[in-house]
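Here it is, the structure, as structure tokens.
A selection of the complex's chains, in situ.
Which chain is which? They are A and B, in the order written, and residues in each are numbered from 1.
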């Protein structure tokens, strides 16, 4: 690897790789592309490490105290009952929340039955949340989605 | 009158057909067979193959560039005068240009691939990644194939621009490969696009042997802990966060990551369902048609039937294999370090190819242990692989672009 030349000209290996007019030896090419690889893998890693910390931070900031599924269901039912009528008018969804609490119980039981696990290992809060804000055609879309995706 | 017929005959494609054209037509038909008969990524291979067919019908002119002449209208006052006062120029279209060339502009200007990503974002659920942020390391690991292949391509004599574009095939992400190739090595766009989509379709064939070779039966049987539920708030904040962090770190990745995350935000915020539905249906379909047929049309006989194409095909499968392997190896390492058990198979999903790579993990895992459900666990590395290859694309554009 002609390091001296690089030092003399002040040109980095990478600069020489980029420059189409420079002829490089096999060794120089290998060194330059290894440099690119180290740099590239390093940047990809930094980017995803930053993401890792960002996600963890986000989770910590937004975390609520954990509860068992049954408790959550009860809490929410209580909350729904206590909601002021004004709020219900505003988003038109509050009114249905009571019914959805019952739905949670049913779905939880059904999933549990089909998976042969006990009820409190499954937290369905999230599943229900999704369904109640999406119109029917949205739901259908969601179901087909995973099939569509691989085709793009 | 006879002259006229002879003239006509000379203007037909039949009389201008070369053996190269015929070979390209056969290749196009074979790709159509793979897409339709074998179900390999038909949504993109059918348009690509048909574009390849049309462009290789001699004299069809579908990829002819528009030619424009500028005519100087007011030359009065002599040369010096004109240069001082400016001149009125009329733009005369001599040839309106080929249809597929007009579509191709959307690739050249880097418009179509980000719009595809907009739709992909609106279809993707990043929940599994948010629930298990360690997945990002697997998404990072699998990008190693990209850079490994870069080295190989450089040593084979490709320019760094070409080598970078070829490496991205290992990212297993069609639109990303097309964006990078159209910016850095447009003359190789045809073979690169074909290789990228072919290998994405071949995931169920390429990956399992590598996964089996690098893991033992015990590892493949590992069951993973149920993922925690992810709140709507987290899912809304996530795309905003990713767009900011990745774009700040690597500005050239902004169009891809920005629109991927914009699409995801449209989906997750639930108050813009109209837009999310259009992004993941009509808009992505329209762009897919235009992008596919024009990408295929860039594969003309002169540029496709080169030794380079074979090199690209070989390098592409290497990139893919190395990416899969490095994902699995890092997952094995993480399993040894981490408190919670990690099934090394899910490392293979880091190559992107959403959601097929994740499905392959599920299938391979279940073969070993029928009660094991790895699909959701594999979706984490899988979607982080999409981000990872966009970042790798940004690196290539940053080092060798513009």
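Keep in mind that, in the parts below, a residue touches a chain if its C-beta (ideal position, glycine included) is under 8 Å from a C-beta of that chain, and two chains touch if they have at least 3 such contacts.
In this text the structure is predicted, and so the values were computed from the model without any measurement.
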Review point. One each is shown, so how many of each labelled chain does the full complex really have?
Key: A x3, B x3
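Everything that follows uses one rule, which is that only the chains that are shown with their structure count from here on.
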Review point. Any idea how many Å lie between the Cα centroids of chain A and chain B?
Key: 21
Practice item. Name, in rising order, each residue of chain A that touches chain B in their complex. Key: 14, 17-18, 20, 26, 29-30, 32-34, 36-37, 39-41, 43-52, 54-56, 58-59, 62, 121, 123, 125-126, 129-130, 133-135, 138, 141, 145-146, 148-152
Review point. Along chain B, where are the residues that touch chain A in the complex?
Key: 41-44, 116, 119-120, 123-124, 129-130, 133-134, 136-137, 139-140, 143-144, 146-148, 150-151, 154-155, 159-160, 163, 174-175, 226, 229-234, 237-238, 241-242, 245-246, 249-250, 270, 273, 277, 280, 284, 288, 353-356, 359, 384, 387-388, 391-392, 395-396, 399-400
